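Shown here: the complex without one of its protein chains, the others still in place.
Chain naming follows the written order as A, B and C, and within any one chain the residues start at number 1.
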């Protein structure tokens, strides 16, 4: 496997390079009977589109999705859903120089070492455009999850030193603000900070938080395919992400057991946890609380300020990367994190249908009745 | 898949419960011709054994491994290696009360929700003893990696607020110190801190760091099976780990691009990176530097101080967990992190043999000559 | 993957060599709540035991299974079930000569080419004893299938030129007759024929038929994971099987469309097929009729009559294979075919729970109610 296939029950195969003919995804294993149209996908794709504010690249990427298979008379048929976005705005001319050297912070050197050469246009397969396929797949999974009342939403938690204030959390702001921050004040300060960095030819990183709400207790597999382990892979597989936390995350290393344990209590007939240090997952299995994940995003490696590097002839050189790059990828990556979490959540929920013999026996009885 | 199978080229199936007859692993895909004996496995297993110091549980776990298949005349044969550790010291009587309620910080409630009931003796499958199978598999992978000069080693980076001092790093100390800290002073302070917590009926967490050295550039797959994503899943799948960082990890969110980028330079004929913020991985592919990962471990959830919880009848109750529990699992988990990283590293290195058409053609020519 | 792992929802990892310490299987993904004891497994294992009649090897193989994990208080827990059969009757001395040459009809030469050397004792991993792990796993799957009323049974259809007479089919005879033929007359003729071949130092092949009854229509995946394709792999993976047919099998190549098509009709409210040329599968998906598969088994390659071959030094030599070999493996392989079909059938039935969005939504609702 070349690493572009993801998932077990829902299997996502993504393809495409930054400056090739198109990018897309084939999603196999989507159950039949979900109402689905291109607009369902497009809504999410538009959230990763650049050029919509001062904090993203001014490049225009007019990403329109086409559904090529797997949908008939407005419903999924159970067969693979192929989705494609044509590359219309990419000009190869912009990238020709980059072919000769290794950009710091990029995968150029790794690609050449691995494959012997690389499609250097716009980063090729390691471009951020690769995430288009992930969002296409995520949109479908989110749609089915939402029919069960399971909600998956992500937002910008911090950019640089500026963190949103949880007490001012306003969900509406996620889609309204240019930074995808659910806190109006923090958003404004952040825009200022980003523009300042950009004017210096530099870039910044940040933190994305994702919440999965209404996932029942008991989902996730107990050993290697733990819910948190699966999320960690899904999210760490997004370029630029260097750390993943669940619940209290890194902080747990400094906590006492008496502080970190969440006590159980009753809410009427329902078992609840009084706190949620666990981030909704204990021993790899959901505990009924909100699942909370944070992803740490590094600053965009393409910066215009001068950097030392080497070229393919083994000479040390000084470069300055031109072009129109995002000073920060966090706002555009929010929907990608959300998509990867949605795919993972649905996949594990589907696996859970096999946990009890009774579920299988009941399914069989319903089919044969 | 029930989630107890791991890896693609090297496939590890672990099995066993805390208080069942035995625990073990079947490792399929191990290439033929590696010299292997039980002592190779036992050495690593002994590093996760409790009862060897004041900072671990005084329980005796006399874990002796047997190799049941896949080794002939001292060498691996290419067929599955089955390894087993019999449970000799586990007494079911100790755990009978636990059956009736959900321990805070444990997977009890999740297991009951998922499966309808659980093997409550010592945590059953979610016990720390589950990691025995991982270490058995890791030992084999480490052995083959070491024959290529690739080294995988982990150690305790911090416990509670006490962090080792990197300037005092002494690798010998990892195996000598009771905390697995490679810094003698920090180790001493830590032992004191742990004993203090234990005396209060409480427990502590910590940080484990793992380094993979001499992995060539170009290993890892570019999209979903990135080297860091694969490590993240491997390590997050270990119970009690709530965060995983690669390289500068969480810190990248506060760095500028000009700070976070590692410049390339030449060291004679070799391309090198002048710094290693990336932790040896760029765009999911190794860059030739040391791979550096940190795992954040939560405090042991089994504590003797009083906690609120609920029982299976839906009543709120107060409990105090008796028994002989580790006040901190970090020192014993070090070899588990090391094992999971070794399995992942070997698996991805093997995938890399398929990256170039020339490698395949050359292999074929060598076989047919 | 080294090829000893099978299945997607039910994942079977088998291990062990003919003359190693033990053989076994780890079965992951078995749902929780199935009543299971060692006797459930032993009953099937005993059907592949030799030494019980004149038509099998007189070697004694006292194969007693132990369940090591995954069962608690008489029920499966949802975690991996590890089963082991110790090798008690194998004597390595018998096989030492075989190490030096390649036995015709055996995998010796292939193993040496692949791995550089081989565990030559009794065929090592390519011994018929490898199938013990398959039967252990099959027994569990058969048990769950039977709780839904789905029956999987196999029998000897033919040995050499002697074929059972379908009009005399007597299911009771499968377990009673030494050839596993459900036709008393054919059984008697067959025993005579086998003994005649054996007395000449020769061996014979045969045909095994397997029927899966009460599998509902709609099971199987439409493209690569067709029900028949999955069965074909499962059954062809058993050593000595050289052809697999579904329904009318090879005969279809000589039929007209008007002869081969099964017409549909109504039986009360139910759609039925008036004939079953399809063998219960159309386009890879079950059609509600009995699933019918036939496997063609080659004659045992170990024969005492003289054969030409080469040794590892590249010399042409003449050999005569001693030892106590089965003159025919068909009767003992019946339960192995049955086991592989049962594993495959359950696995695909479990996948089918994901075919419709409504099934998933209903599952979720039941869990959260």
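Everything below uses one rule, namely that contacts are C-beta pairs under 8 Å (C-beta built on N, C-alpha and C of every residue); 3 or more make two chains touch, one makes a residue touch a chain.
Please read these numbers as outputs of a predicted model, since none were measured by experiment.
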item: Residue in contact with the excluded chain [from C:18, C:76, C:90 or C:286]; value: C:286
item: Per the touch definition above, residue among C:122, C:216 or C:331 touching the missing chain; value: C:216
item: Contacts of chain A with the absent chain, listed as residue ranges; value: 1-5, 8-9, 11, 13-17, 20-24, 26, 28-30, 32-33, 66-70, 72, 75, 77-82, 84, 114-119, 124-125
item: In chain C, positions touching the absent partner; value: 1-6, 8, 14, 102, 104-107, 109-116, 125-126, 130, 158-161, 197, 202-207, 216-226, 228-230, 232-234, 236-237, 239, 242-266, 269, 271, 274, 278-279, 282-288, 296-303, 305, 307-310, 314-316, 351-352, 354-356, 358
item: Touching residues (missing chain, whole complex) on chain B; value: 8-9, 29, 31-34, 76, 78-79, 144, 147-148, 150, 214, 216, 218, 222, 349-350, 352-361, 363-365, 367-368
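Everything below uses one rule, namely that only the chains that are shown with their structure count from here on.
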item: Centre-most chain [mean C-alpha coordinates]; value: B
item: Far-end chain from chain C, centres as C-alpha averages; value: A
item: Chain centre separation in whole Å, for chain C relative to chain A (CA means); value: 44
item: Distance from the mean Cα position of chain C to that of chain B, given in whole angstrom; value: 37
item: Gap in Å, rounded to a whole number, between the CA centres of chain B and chain A; value: 26
item: Per-residue multi-chain contacts in chain C, two or more chains; value: 8-9, 29, 32-33, 78-79
